[in-house]
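Inspection log for the structure reproduced underneath, given as structure tokens.
Only one protein chain is missing from this complex, and each of the others stays in its spot.
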Amino acid sequence: MFNEFALEHAWLIPLLPAVSFVIIGMLTRSYGRLSAAIAVTMSTVSFLLAIGVAAAVAAGNITVDAPFVQKLSWFHIGGVEISMGVLIDPLTAMMLMVVTTVSLLVQIYSCGYMKGDAGYGRFFAFLSLFAGSMLGLVIAVNFLQMYVFWELVGLCSYLLIGFYYYKVSAREAAKKAFMTTRVGDFGLLLGILLLQLTFGTLDFLELQQLVPLYILQFGSGFLTIIALLLFVGPIGKSGQFPLHVWLPDAMEGPTPVSALIHAATMVVAGVYLVGRSFFLFSQLPEVMTVIAWVGGFTAIFAASIAITQRQIKRILAYSTVSQLGYMMLALGVGSLTSSFFHLMTHAFFKAMLFLSAGAVMHAMAEEADIFKMGGLRKKMPVTFAAMTVGVLAISGIPPFAGFFSKDEILAAAASVSTPLYILATLTAFMTAFYMARLLFVTFMGKPASQEAYDHAHEVGWFMRVPLIVLAVLSVVSGLWAHLVGFGEWVRFGPAQHEGINWLIAGSSTVLAVLALGLAWKIYVARSWDVDAIAAKCGVLYQLSFHKFYIDEIYAALIRVFVDGAAKVLYWIDVNIVDNIVNILAGLVKAVGELLSPAENGQAQSYAGVYLCGVIILLAYGVYYASKLMAMLGGAF
Amino acid sequence: MSELAGSAVFFALAVVIIGTALGVVLNKNLVHSALLMTACFIGVGILYITLEADFLGAVEFMTYSGGVAILIVMGVMLTHRGEGVPSNPFNGRELFAAVLAAVFVTVMGLVVTFIQIPPGGGFVSGDTVADLADMMLNTYILPFEIAATLLLAALLGAIILAKGDGEA
Partner (left out) sequence: MTIGLTHYLLLAAVLFAIGMFGVLSKRNIIAVLMGIELMLNAVNINLIAFNRYLPVHDLSGQLMALFAIAVGVAEVAVGIALAFRIYHDRSTINVDELNRMKG
């Protein structure tokens, strides 16, 4: 019963958070607790509906080959009909579950985390809109609807990253995020427009039918361009190299926002878009190769930066970039299942890691440098436990969630390309190392600052419950999904019946354990001096610590190109445009001075000029009439 | 009236009208100009009569040769500055004005000789007073009333203008 209802009313899932945004924004913004209550209530209902949808998908005949669709006409323009609607298939259902779960937990967490903040109500309004936009993106039936929500998500991220708008760094970060993703969105928009021009429709299901026929008829050359343009959007949104620069800066927002952006919402939009239009990408091997290599490179690139970062949220941010690279890599090697499996498990454990980081920073009076923490495990046992679970999960230690999803990605990569497999395995090793570094430095050893340590305390229940729930999910979601046959449902093409590849899984586990041990040796047992190692690595360390100077390179490029163009334009403006204007003005002035004696105030001279005009008109009339006469040959 | 007599009358009138009109604009004495203008209007009135418009000829005598001429002479008197100075001088643009007038006459001469006059003659009324009265009080009653209002307004306006503000 409820399942049917939820399925029929799936459009409510994004609508409810949006409604909550409107209510909070218009009415209850100044009443913090009431706003929070509204937001959490709406999210809870959305969450329940998402469960209903998932149950309906699991129980009913809804598969990726036979999705459930509701559509209504949105607008007609020039003979093109654009509809808006709900597209439910196992992919959607899974995304709905993940997004609603994480956003609900984040909102509950925020009740505690944001307590006492002046923008309490505003924060919940933005969170609601963010969740609503993402859910709307997930259920979209066509590219245009998706694009609308895609931009809404971008807007919300701007608002939330710049939440502390009185901080210059927050404003700058918000601007950077918005503008960087705009670069990607531009490519996406071009791709969408080209799709519309080529196929005359943007509907996912219709395109799914049309694309293979098109390729049979015209080949895939043009589609490759379209697909690459489309992929530029996800590069921006999902923080892939080279448009990843905004994501670490996005840490300026409140920590729950980081959790939401980096785990469940904005960044996976790109992955979801590629997954949703997989019918297009999977037909184009060149594009798939590009996706795989972009993902693989991003993964190892970000991981190598994360190793040397000192700020807790920055480490997690680069970890997210790296993990997103993993998901893209999985998509690129054609394994939709493993990509989305990892998306789900990553959503849970990364959200938890961020929330834990938030708890730590909360306890340490907003201190972000991990080397100024230390020894917190006794003071914050719940957070420590959660963090440990998260680290084990992301490192791929069985039986935690990350083990299953990561293993599937590695297996998929290995079956396609050995270099990519090596890349991914190396990344896994580095991931385990830097996550362990984060955990050990923060919670083990001696406190770096006794005063801050004494002040630290375990967080309240509002923040503790989401941590516990997410920790449980991080433990069981991988195994559970593996057991119920995740690949049966979320897939593209035939179901993948791959069991665990014990060789790959075993080797990656061994590597992860080695990495954890290495981190233990360096940061807990202190067998080797950290600074000495850093000094020995020299250039490499500096490169990594300064994020490979990407920001500086961009700044320099902007300086060269934008400032150079500005200089050229300035020269043109001063020397050409201004001169033209001056010449025109001088001309007008000269003519005016020439004519001004004519205006002498003498009515008679005015009358004379007027009569001159009359006579000229008369003369012209005679001339014209005579020509007319001659032409008509005296017909009068 | 014979054809020859008609021509003679017309040319005689033309000479009178043009001659007096030239006198109006060329004379240095404003009073003389006014008197010559009266003579010119009498010539025009006679011309109207040769055009079978006897009522209008009479109107011309009465309003222009009578009323307007008297008004103008009064104006001359009221604004006269005394002896010694020419009362009707040129403003220094007479050459320009003469050229313009000559060009105008040339162009109009071209126009007039150029147009072809449709044959069939015009309308000649046996009793112009009755016919004009009939039209004015039937078909053209509205313009008639408007003209009456205009004259009244002009009269009042002239009085107020001439009287001035401060001398009420």
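Residue numbering begins at 1 within each chain, and the chains themselves are lettered A and B in the order written.
Just so it is clear, a contact is a pair of C-beta atoms (placed from the backbone, for glycine too) under 8 Å apart; a residue touches a chain by one contact, two chains touch by 3 or more.
Just so you know, these numbers come straight off a predicted model, no measurement behind them.
Chemist: May I ask you to list the residues on chain B that touch the chain which is not drawn?
Modeler: For chain B, the residues touching the absent chain are 3, 6-7, 10, 14, 17-18, 21-22, 24-25, 30, 33-34, 37, 40-41, 44, 47-48, 51-53, 55-56, 59-60, 63-64, 67-68, 71-72, 74-76, 78-79, 87-94, 96-98, 100-102, 104-105, 108-109, 112-113, 117-125, 128, 131-132, 135-136, 140, 143, 147, 150-151, 153-155, 157-159, 161-162, 164.
Chemist: Just checking the interface: what residues of chain A touch the absent partner chain?
Modeler: These residues of chain A touch the chain that is not shown: 596, 599-604, 607-608, 611.
Note that only the chains that are shown with their structure count from here on.
Chemist: Could you put a whole-Å number on the gap between the CA centroids of chain A and chain B?
Modeler: 91
Chemist: Help me check something: in the complex, which residues belonging to chain A touch chain B?
Modeler: Where chain A meets chain B, its residues are 604-605, 608, 611-612, 615, 618-619, 621-622, 625-626, 636.
Chemist: In the complex formed with chain A, which residues of chain B make contact?
Modeler: 91, 93, 96-97, 100, 103-104, 107-108, 110-111, 114, 116
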